[in-house]
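Complex shown without one protein chain; remaining protein chains in place.
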Amino acid sequence: MSALESFKKEVGEFLDQNCPESMRQPMKSEDDAYWGGRNGSFKNDDQKSWFEAMAAKGWTTPEWPAEYGGGGLSKDEARILKKEMAKRNCRTPLLSFGIWMLGPALLKFGSEEQKHQYLPDIINGKIRWCQGYSEPNAGSDLASLATSATTVGDNYIVNGQKVWTSYADQSDMIFALTRTSGEGKKQQGISFLLVDMAAEGVSTRPIKLISGKSPFCETFFDNVKVPKANLVGAEGGGWSVAKYLLTHEREMIGETTDPSAMIPLNVSAKKDIGMNADGKLADPVMRKEVAEWEIDGAGFLFTIARLKDEMKAGQPIGAKSSFLKYYGTELNKKKYELHLTNKGLDSLGWDGEQYEEGKLARMFCRTKGNSIEGGTSEVQLNIISKRILELPSE
Amino acid sequence: MSALESFKKEVGEFLDQNCPESMRQPMKSEDDAYWGGRNGSFKNDDQKSWFEAMAAKGWTTPEWPAEYGGGGLSKDEARILKKEMAKRNCRTPLLSFGIWMLGPALLKFGSEEQKHQYLPDIINGKIRWCQGYSEPNAGSDLASLATSATTVGDNYIVNGQKVWTSYADQSDMIFALTRTSGEGKKQQGISFLLVDMAAEGVSTRPIKLISGKSPFCETFFDNVKVPKANLVGAEGGGWSVAKYLLTHEREMIGETTDPSAMIPLNVSAKKDIGMNADGKLADPVMRKEVAEWEIDGAGFLFTIARLKDEMKAGQPIGAKSSFLKYYGTELNKKKYELHLTNKGLDSLGWDGEQYEEGKLARMFCRTKGNSIEGGTSEVQLNIISKRILELPSE
Amino acid sequence: MGLVITEEQQLLKDSAKDYLKENASIALMRKLRDENDENRFSPAVWNAMAEMGWAGLIIPEAYGGMGFEYVGMGQVLEETGRSLTSSPLLSSALISATLLNLAGDQSQKEKYLAAIASGKIISLASEEGSHHNPKKVQLTAKKKGDGFILSGSKNYVLDGQVADHFIVSARTAGHSDSPKGISLFIVSADSAGISKTSATLMDSRVCAHLSFDNVAVSTDHLLGELDKGYKPLQKTLDIAAIGVSAELLGIIQESFDRTISYLKERRQFDKIIGSFQALQHRAADMYCEIEICKSLVIKALQGIDEDSFMLPALASMAKSKCCKIAQLVTNEGVQMFGGIGMTDDEDIGLYLKRARVAMELYGNYNYHLDRFATLNGY
Partner (left out) sequence: MGLVITEEQQLLKDSAKDYLKENASIALMRKLRDENDENRFSPAVWNAMAEMGWAGLIIPEAYGGMGFEYVGMGQVLEETGRSLTSSPLLSSALISATLLNLAGDQSQKEKYLAAIASGKIISLASEEGSHHNPKKVQLTAKKKGDGFILSGSKNYVLDGQVADHFIVSARTAGHSDSPKGISLFIVSADSAGISKTSATLMDSRVCAHLSFDNVAVSTDHLLGELDKGYKPLQKTLDIAAIGVSAELLGIIQESFDRTISYLKERRQFDKIIGSFQALQHRAADMYCEIEICKSLVIKALQGIDEDSFMLPALASMAKSKCCKIAQLVTNEGVQMFGGIGMTDDEDIGLYLKRARVAMELYGNYNYHLDRFATLNGY
């Protein structure tokens, strides 16, 4: 048996023993997820024991180096672990912006001390992180951010406001872009700071969306003292860290599909609109719209597959991720428009049991943000025209 | 009887006596039009006698002052003449860019000598004019035109090239925009010159379009000597003259509808596609497209009527003419796309009797120019956003 | 009649605009919503509107109304679209008043039209399914003694939770999909056997689902002729669709105006975002489409007043185009506002949500496009 084969066997046995039955079903709601943190609590014993078993092996972060508590697995081993978990429908034991975002940045840009200080707490779910990038006047144009970090002795004094910080009200720490200098190009003078949310002067306010409650918050910094040791990378070098993370994020979003995306439009159309005697959808306009969407939808899935195959063949995806982001989010918005039209008045209920508390209507509203968050459609089109089509700037 | 009533009676009698029966039918082809000029010839005696009767009264240009040979009619009288002619289906006796374009400009900007020299020949159809504005590198951006007019003694020496000069190969004179100075803003330094097409150094070449033959020509100037007396307005003041004419032209285009526009789409759809047993168009996608077009088409006609009513109520049309140009031409293009789809393969024949020498296919190709000529759709959208919506320039 | 409004109509429109701005702004709508008000409109405001005569705008003077034309009513509805004002103006003062006027006899008109003009609320209960389909009537009215017994249910009755009376379409003959055999009844809301549940929709307004459990009504509650209710009902629904189109036109124009203002003020990449040509062209294109909507709406409103034989087509044209452009403009509005447009604090999203509901009322885009084609014989 090769080393990988025996690893696979070992993994299988570990999962069989340690992943409780209830952790082998898809999450039913956001409630079923464990996010860790100082105030994190387990929903039940199964969740706790599953998390602890994985964390103990460092398998909340399978490929991170073992010296920080990570799994220390090779790429091949990590792939085997992922497959074996998928085979058993094992839930992800820990959801974490620390794992998805900060960790990779620390591994690349952090000092040895920072890695030792922060990575273990991410791996073990002890500290929950949130991201502080956007500001009211720095959305698409992130580099124009204004939250200031002024040197006073060994500290920065941070003042300003962030928006769209997901779960800020439940997080222990924030990684934030701040302005340490107003000189030169605006991309210069940005620094990447780690700030304790419990520090004096930090406050948060949840953001209500047009779809209702949301995980987003505004985060305010009022003369917050942050030790200089919490600077990641060089002072003024925060833009590189941010760009590294944003590219990462964009690729993730390109691939994200929400679970209800799985209800095909033609199924809801047949059910909600009904069929004519000739076997055609009773609403001929809808029939055309659904067919058009489904062709585009299939074309999009084929294209994702094709780009993956091209990547395997050595063609980097590059700015094509902007195409995926743009096209995928516009398709998703369109799909919900069609779902609503299919379902008619019944799609518009906002609360109450009859309307599943407005699930569909709220999802519809929420999709409107798809083409804004993570880089607006306009920004993606700019990127495509500049980086792929190489059209000139003015 | 009031003066106007007796004028109406007089006009009626004149038309009854002087407009031959054959001149009281719609023109069947371009061939039926009389354009005048040194080489102009009448198609038949009816055409000749009708033209001469009208020219003798100056009614080829009813409102132009009598001192130049015009009709000298008041607005009210001119309206009566127009109505009486329409009542009898009288053909326009003389088609002429001299009447539509140059004349108004001369009346506003020309010297007394120029008026006396040129207007009578326009009224009497002796000289046929064409327009020399666009150049290969000055289309939407007309002001960047480069055809030069350099002073040498009492003459300008003109060099350069014009495009899109309609009927240049059949015209006697051209009114052209030329550059007399390269200093300052490019709108300055443009001069409006009258050039004899028979002068040495002038040559023309017909332009073939994607739809086939066209009235358009390229016109070349190779050291052409033009007397300074042929300058209209001030040297460097040609842009004002051009703008005056262009506004005029845009309003005209906004109102133009080609005669075949009269075949409703749903009629051709019913005929060419056929109906299902349930009384619906056999192609349900086409049914939707036709209904959408017809709603937009009706909305557009209502809008023209509404804007006219608003003008009557004292609201000037202003930049809304750009909206009419944009929307009307895009609708027309769309209509021909739908006509072709209705008719299927039979719409694609390019010549031969079976296909009426490709009439429909060629019209389709020709409509593609609607959103380019007379100011592109993009230019109209720029005008709307700047002048109506007042969005800022960069 | 020119395609412009008269001075009198302009005065009405201006005074509506001023009144609504002062008394029924979006702040009021948010307050009613956040306090979870059960009707989501202010009775005080509605009473004031009635006192100003709006509740009786289209009701003949003989029955206590203003005897104004529908073009005037359209101007007020357009303004309620701009201000997102919820009130029984659409349900009672436009729709029910129209139907009573078309189908009622002298004594019914005297009684109910006067009630509407004074601010009482009468709601039309005609929808049974999730998609507009006025022919599909399964609620039955069975003859019994001197009256009728109504059994069945009606959905999405606008202001149904607070109405004094309902006008109910009921099946008295024919199969459940037939325009023939439909009769109209006017029923007191507190009749025994009627039960109601409220539903809050995306626009944060409330409507009612009604259940009729052997509701007895006497013959004088029959509105118009037995079995022949469909004709006045359909004409009323055309007028309802035009009324909603007028409201949508207000929504379209106000969200567009707000978007243009935002484009002139928001800076990104060191530029006013309204200077970006891609946004300019999208804005200019919307401007053009809005011009078309304006013309279709005024033409349709005039069509009511002129009793045009084209009314069904005019209604379907206005509603379909306004649906399409409302969808375009409110979506573009949220997109151009960007992240802030996604927040509940910003008003633009409220327009999107009201538009989405209004788009479905009395026939959506597809319904009216299909109907337009049918009316034109293809």
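For reference, chains read A, B and C in written order, and residue numbers begin at 1 within each chain.
Rule of thumb we're sticking to: a contact is a pair of C-beta atoms (placed from the backbone, for glycine too) under 8 Å apart; a residue touches a chain by one contact, two chains touch by 3 or more.
Remember, predicted model here, so these are calculated numbers, not experimental data.
Trainee: Which of the chains on display does the removed chain touch in the whole complex?
Mentor: A, B, C
Trainee: Touching the absent chain in the whole complex: find that residue among B:G182, B:G318 or B:G344.
Mentor: If we include the chain that is not displayed, B:G344 is the one touching it.
Trainee: From the list B:L107, B:I207, B:L246 or B:V267, which touches the chain that is not on show?
Mentor: B:I207
Trainee: Going by the contact rule already stated, which one of B:A78, B:L107, B:L246 or B:I372 would touch the omitted chain in the full complex?
Mentor: B:I372
Trainee: Spell out the interface residues on chain A facing the chain that's missing from view.
Mentor: These residues of chain A touch the chain that is not shown: 266, 269-270, 275, 279-281, 287-288, 290-292, 294-296, 298-300, 302-303, 305-306, 309-310, 312-313, 320, 323, 326-327, 378, 380-382, 384-386, 388-394.
Trainee: Touching the hidden chain in the full complex, which residues of chain C are there? Just list them.
Mentor: Contact residues on chain C toward the absent chain are 276-278, 280-281.
Trainee: On chain B, what residues meet the omitted chain?
Mentor: Interface with the chain not displayed, on the chain B side: 134, 136-137, 139-141, 144, 163-164, 207-210, 212, 272-273, 283-286, 333, 337, 340-341, 343-352, 354-355, 358, 361, 364-365, 368-369, 371-373, 376-378, 381.
Basically, only the chains that are shown with their structure count from here on.
Trainee: How many angstrom lie between the CA centroids of chain A and chain C, rounded to a whole number?
Mentor: Averaging C-alpha atoms per chain gives centres 41 Å apart.
Trainee: So the centre of each chain is just the mean of its C-alpha atoms; given that, what is the distance between chain B and chain C in Å?
Mentor: 46
Trainee: Which chain C residues touch at least two other chains?
Mentor: Where chain C meets two or more other chains at a single residue, that happens at 279, 369-370.
Trainee: For chain A, write out the residues touching at least two other chains, lowest number first.
Mentor: Residues 284-285 of chain A touch two or more partner chains.
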